[in-house]
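To keep things clear, I will list the structure first and then write my remarks on it.
Only a single protein chain was left out; the remaining protein chains are all shown in position.
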Amino acid sequence: MHTRRNTILTIISAALLVGLLYWLHFNRTGNGMLISILQKSAILALVAVSMNLLNGFTGLFSLGQAGFMSIGAYVTAILLIPVSSLEGVYYMSGVHPSIRVFKVFLGSLPPWFQSLYPFFALILGASIAAIIAAIVGVAVLRLKSDYLAIATLGLSEIIRAIFSSPQLDGVTNGSYGLNKIPGFPKMFGGLVPSLVTPFVISAICIMLIVMLIRSSYGRAFLAIREDEIAAEAMGISLFKHKSVSFIISSFFSALAGGLLAMYMRSIEAKTFSIALTYDILLIVVIGGIGSVTGSVLASFLVTASKEWWLRFFDQPLDLFGWQVPLFKTGFRMVIFSILLMVVVLIYRRGLMGTNEFSWDRILGRFKRRKNAKGGA
Amino acid sequence: MKRIVVFVLIALLACQFLFAGGKAESAGGEKEIVIGVFEPQTGENGGGGFQEVLGIRYANKVYPTVTVGGETYKVRLVEADNKSDKTEAVTAAQSLISSGASVIIGSYGSGVSIAAGDIFLDNQVPAIGASCTNPQVTFGNDYYFRVCFLDPFQGTVMANYAWQEGAKKAAVITQLGDDYSSGLGNFFKRAFLQLGGNVVSEQQFQTNTTDFKSILTNIKAANPDVIFAPSSIATAPLIIKQARELGITAKIMAGDTWENSSIIENAGASAEGVVLSTFFDDADPATEEAAKFITGFKSYLVENKQPDIIPAVSALGYDAYLVALEAIKAANSTKGPAIRDALVDVSVEGVTGKIVFDENGDADKDLAFIKVIKDGQFKFLKTVSVL
Partner (left out) sequence: MSITTFLQHCLTGISLGGAYGLIAIGYTLVYGILRLINFAHGDIFMMAGYFMIFALASFPWPIAIVITLVITTVMGVVIERLAYKPLRSSPRMSIMISAIGVSYLLQNLATYLFTAIPRGYPEIPLLKRIFRIGELSASLVTLMTPVLTIILVALLILLVNKTKTGMAMRAASKDFETAKLMGININRVITVTFAIGSLLAGIGSILYFTDRMSVTPFSGTLPGLKCFVAAVFGGIGNIPGAVIGGFFIGIVETLLVALGYSTFSDAFTFLLLIVMLLVKPTGLFGEKTVEKV
């Protein structure tokens, strides 16, 4: 009975969001901060959801997100850096000739290809990550919970070491990192301006993940999370399903990594350290392990408060001539760690628990409150 | 419980607006112009970044106002911590743009400056780097300027110095994944080879390494005359002390980052004899501005509970601020593009010498100060210029 109302509400809020984004597109000046926070949140939301697919829905505690993101980011960046900038980017050791030849060849292709090229780069990066995940998964997925966590964490460190090694200077530019990466491309021949692109890609990917979770695969993932042995007894192939979850999660993490490269315009191996994985874990935990909407909401809330709203914690603060003693550089991050601990220890379910966002719940809350008031 | 969380978040938001609003109004109707300070205050380069910030804050204290169009504008500094991290750098840069900064100063560490460069360019806000020495910072970016010399120059200076001191064999230690360290090390190597010297050992270490004994043991075996080890101040005392502990007597040399009293403090007697190149010498003020700065800044350092040795990066931060003010005055505007155009022709007698920008936006500096650590202090050794 409420479904129609809910659909309408969803459409209205989606339209409002799209409207906001287009408004931002036409009013870019002065809103740079808001735009960049929203873009970063959208990218992190995708990583958080893909991490949640593994950790929350399949029960595989993986800490390898940063490594897969770096694969996506590097592949995308290498493919997208314009040929004319190669000299400047690889200023120290020069670019590997085969990359230059490949890029010159791509540059000679017809224009319809050029407009699709950035997406091709993103998908190629993600696919490479997925292939690596498939190979590594054979070995790693045999491990149990905490061993898996530390093995994937190690994997991510290994990938990082390879990217920053001087032996690969001609490809990854080793210690110097890559820059001059073009920003977000336009989509659908300019219908979607470049500013909105990350949101569209992120939304499409998250929807794909949600579809996967709702499919028979998703049911199998949940069964594995709840009880591996029971799931196996029911005829669910543990290895197959764990692999699928791992590969898909890695695919989307890498895609988000590619988006991050476009967002940051310059990357280096250091960006993708353990700390990045921890930041994403923080988002997943605060949003609720096992809730897609929770992860999305949390990534916007956490990013916005970390980068923007709570920045004042790091500035010395004078309150009516009284210097507040706690406020100095680093305080913001302490607040965040305490918040994480509070969620872990007390509000164990996070923002959403394992529930998804629903209008019924929100409206129900308002109603309840109204009733309570009326009664008093 | 969710209600509580939401409530707290809303309360925090409200606080933010309250404080932000409070600050803007405290100017009391006076017009103000914002200069963004884009520096790391935490993370790997937090130490050096903070010293640069101190220089900028002091400059702001000395010159708190600027005249634009006949009106006096109060200069407000807005600081954003880029945490020595490229990801954070993007949002930190955006936050400065959003706060309405007309000019941006920073950053310590070239990597973050490169990362943020495109944002400043896109938003047409000129940036003035104080101590980022990597060529990539200003290359191909019309809105990035800098007041210090570049790594190729610095590497050449140190190679020349080593060669003049009679060194024939050099060892180079660089940090993996760090463009400053790897870049400078490479430029040194090129210059030294060109002079006819021999690089007998090239060693690399990972970020966060604390144990340098194994690479130093290799260097000891190669028996070089000098060791060139450009790196962050975090690693400097470790390299110095562990080298001396292993009985390495070769002269240790490095770049500008090492001119930091924390190195002497941490490395103690082992630091004696370490040679480095830098931008500034407080024993020999180059300009009138410098003489004034040295006395004033020393007491400012004491006020801020810092050792009263003036770090070169503080002087550069001060200079960057002076250049920014001068450009605003010359442009007679608070708008980014106008200030950028003014920066091209600006000429300032700074603390570290005269500053004029070339077509890349780099300060035309052909002079480096070589200093040596002696009796627990940085002692001026000589100036070296390369043509």
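By letter and in written order, the chains are A and B; residue numbering begins at 1 in each of them.
What we mean here is this: contacts are C-beta pairs under 8 Å (C-beta built on N, C-alpha and C of every residue); 3 or more make two chains touch, one makes a residue touch a chain.
What you see is a predicted model; the values in this text were computed from it and never measured.
Student: Which one touches the absent chain: B:203, B:257, B:278 or B:352?
Tutor: Looking across B:203, B:257, B:278 or B:352, the contact with the absent chain belongs to B:203.
Student: Decide which residue listed in B:237, B:311, B:336 or B:361 touches the omitted chain of the complex.
Tutor: B:237
Student: I'm checking contacts with the chain that's been left out. Which of A:5, A:328 or A:361 qualifies?
Tutor: The missing chain is touched by A:328.
Student: Considering the whole complex, which of A:104, A:161 or A:234 touches the chain not shown?
Tutor: Checking each option in A:104, A:161 or A:234, the one touching the absent chain turns out to be A:161.
Student: List the residues of chain B that touch the chain left out of this view.
Tutor: That gives, for chain B, the contact residues 42-44, 46-47, 50, 176, 203-206, 208-211, 213-215, 217-218, 220-221, 233-234, 237-238, 241-242, 245-247, 262, 265-268.
Student: In the complete complex, the non-displayed chain touches which residues of chain A?
Tutor: 55, 59, 61, 139-140, 142-147, 149-151, 153-155, 157-158, 161-162, 164-167, 229, 274, 278, 281-282, 285, 289, 328-331, 333-334, 336-338, 340-341, 344-345, 348
Everything below uses one rule, namely that only the chains that are shown with their structure count from here on.
Student: Taking the mean of the CA coordinates per chain, how far is chain A from chain B in Å?
Tutor: It comes to 33 Å between the two C-alpha centres.
Student: Spell out the part of chain B that touches chain A in their complex, as residue ranges.
Tutor: Listed in rising order, the residues of chain B that touch chain A are 1-2, 5, 9, 12-13, 15-16, 19-20, 41-42, 46, 79-81, 85-88, 90-91, 94-95, 97-98, 111, 114-115, 117-119, 123, 135-136, 139-140, 174-179, 181-183, 186, 204, 207.
Student: Using the touch definition from the top, list the residues of chain A that touch chain B in their complex.
Tutor: The touching residues are 29-37, 40, 85, 88, 91-92, 164-166, 174-177, 179-180, 183, 260, 263-271, 276, 301, 305, 307-312, 314-315, 317, 329-330, 333, 347, 351.
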